[in-house]
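Note that one protein chain is taken out, while the other chains of the complex remain in position.
== chain A ==
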Amino acid sequence: MDWVTIISTTVKAAVGVETVLYALAAIGINVHFGYTGLLNFGQAAFMAVAGYGLAVTVTVLGLPFWVGIGVGLLAAVLLAVILGIPTLRLRADYLAIVTIAAAEIIRLIFRSVAFKDVFGGSDGQRGFSEGFYALNPFPEGDYGFGWFTFNNRVTWVLFVGWILIALSCLIVYLLMKSPWGRVLKAIREDEDAVRALGKNVFSYKMQSLILGGVIGALGGFIYGLAFASVQPDIFGTETTFFAYTIVILGGAARVLGPVVGSMIFWVLLVLVNGILSGAVEAGYLPFMAPTQVGPVRFLLVGIGLILLLVYRPQGIFGDKREIAIDAR
């Protein structure tokens, strides 16, 4: 087994592209679920409309990169408004049902044969990221130190990605310290009490849905730009559930929870994957085929998460005192 490779890829995963894009998606979910109590099960759709908004604007319409970013953000805001208007006046569970269905509808539209000319069917779209890499200030070559060494393209993506994470965390931190965030947290506890105190609950829930959706959309951009392509099946329901897992792992309603959660989640996945593949290759696990490594790593990480929920339900950063209080 090549331990050096296993360890170095694992360490790289702590700051890698997946960590960045899932951290952004999870920061959005944390705003929705952690702070406001909104069960948005369609975060993948916010990422998808952003990624495709950028891709289609640049490749199909031939417009510049920045216009694509604008279209992607606008699409995320619109999606939040469209999902929110019918469901935010109803009980929390309705939002969950509608968002999970809407996310699947959007994914199926993107991969449909009827719109193949626009969205590219199941192959998706590619060739829209030149505008982004044209802005790359890092000349050709490798950057970083030790195991954290990346080529100039990846360095540029990670540089922008971590700036976006830092900005998102700063905004969430400022907001949740403010009276605005107080209203959100109060809505999570009991909407009717907040209404009785003269706050427009619907408006706040909508603002929360838009904010979290837009932060999730940044994750969609990072995906599209890092891999220079978007495919519909990347934005399936499991993407949303990974984001939820990350939020709970890190600790819900904690500013840095999703970031650390995402780092741990991907480090674990990559580490388990590396060890299993190495062991199978070296013949230590004769009962396993190399193709079984992928599913088994999720299984093992899943067991780990269940143990975490049993022994540390508040996540890494959570407050045990808070969890002990019954929600009502």
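Convention: a contact is a pair of C-beta atoms (placed from the backbone, for glycine too) under 8 Å apart; a residue touches a chain by one contact, two chains touch by 3 or more; residues count from 1.
The definition used in the following text is that contacts and distances are computed from a predicted model.
UniProt records the chain missing from this view under the protein name "Branched-chain amino acid transport system ATP-binding protein", selected from "RNA polymerase, sigma-24 subunit, RpoE", "Branched-chain amino acid transport system ATP-binding protein", "Molybdopterin synthase catalytic subunit" or "TIGR02588 family protein".
Note on the undisplayed chain: of the listed residues A:61, A:85, A:135 or A:197, the one touching it is A:197. Within the full complex, the residue among A:153, A:182 or A:312 touching the omitted chain is A:182.
Residues of chain A in contact with the chain left out of this view: 171, 174-175, 177-183, 185-186, 188-190, 192-201, 207, 211, 321-322, 325-328.
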